[in-house]
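Removed: one protein chain of the complex. Kept in place: all other protein chains.
For subunit A:
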């Protein structure tokens, strides 16, 4: 048995998009234990419900994280609507899902670029982020913002997408698809990518269930769970929705699942655009949540299931707002995947959970 050395990984590391610290106990290049630590970007955003009313807090929720901005504003708004018994118009539900799926596309392409950069494929990183720019341009044209969209409100959405803009969205997505397929095929068939990902960070189906993992991280270990299966909102009007699964359980499997989810999101947007109903984009919401009323909600963010909880106190300020984000749920799975890996594979394994530490710490 070799001598055990503790090597600190992070919070500042070139492959980490956000600060995360791991104490890696290493023996002869093998990681025998990984102790995580977070807390570097804790901002106490949940406490702001005390001073921002339930309409204003949408703008705080979407600033929890830049990548998941649309998702958090949507999840928060849905939870408050449930709390107050508000029914959102059908057109608003469709618009929300279209923007949310666009958010999933840009998040996954961002991650693919980071993953490629993690094992030195810098040109792939550039191509991915160049492609992502076209999605951000769509956001800017339809909402006014590239990253923080500020388009969701309690009761609906604040902007509409007219027919001309919707046609442009579909046209851009169709244009992206061919180029994206080239990127995807390079990533999943290139031998050097497979060399760095196949068999690395393996988690069995049983481990994934035991550790209650969520999102593509879990679906790569064949866990058949995606919140979109419940058919809430506009997802219920899709002709068929099946989660993307993989039996691989390793980093390669996670890359494949995310690659295919981008194509699935493009199909979802096309289907909903074709079925878009006419009507209002919001309903007026008056009053305040009742004292001691509480509601919870789940939403499939790009990284997995996100749980939202809200409690009212009779005033326009919520008593409590809580977001349990997917990365925090997957930390235990990440620690398990690091157990016994080569030291050189640590950055790849950490990246394949698609960590969003801003979301985790709020």
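Note that contacts are C-beta pairs under 8 Å (C-beta built on N, C-alpha and C of every residue); 3 or more make two chains touch, one makes a residue touch a chain; residues count from 1.
As a working rule, contacts and distances are computed from a predicted model.
Novice: Quick one: the chain not pictured, UniProt calls it what, "Phosphoribosylformylglycinamidine synthase subunit PurS", "ATP-binding cassette domain-containing protein", "NADH-quinone oxidoreductase subunit C" or "ABC transporter permease"?
Specialist: Choosing among "Phosphoribosylformylglycinamidine synthase subunit PurS", "ATP-binding cassette domain-containing protein", "NADH-quinone oxidoreductase subunit C" or "ABC transporter permease", the correct UniProt name is "NADH-quinone oxidoreductase subunit C".
Novice: Which of these, A:37, A:123, A:195 or A:242, touches the one chain of the complex that we don't see?
Specialist: A:37
Novice: In the complete complex, the non-displayed chain touches which residues of subunit A?
Specialist: Residue positions of subunit A that touch the missing chain: 35-39, 42, 44, 46-47, 50-51, 209, 211-212, 225, 227, 229-230, 232, 288, 291, 294-296, 298, 305, 307, 309, 311, 313-317, 319-320, 322, 324, 328-329, 331-333, 360-361.
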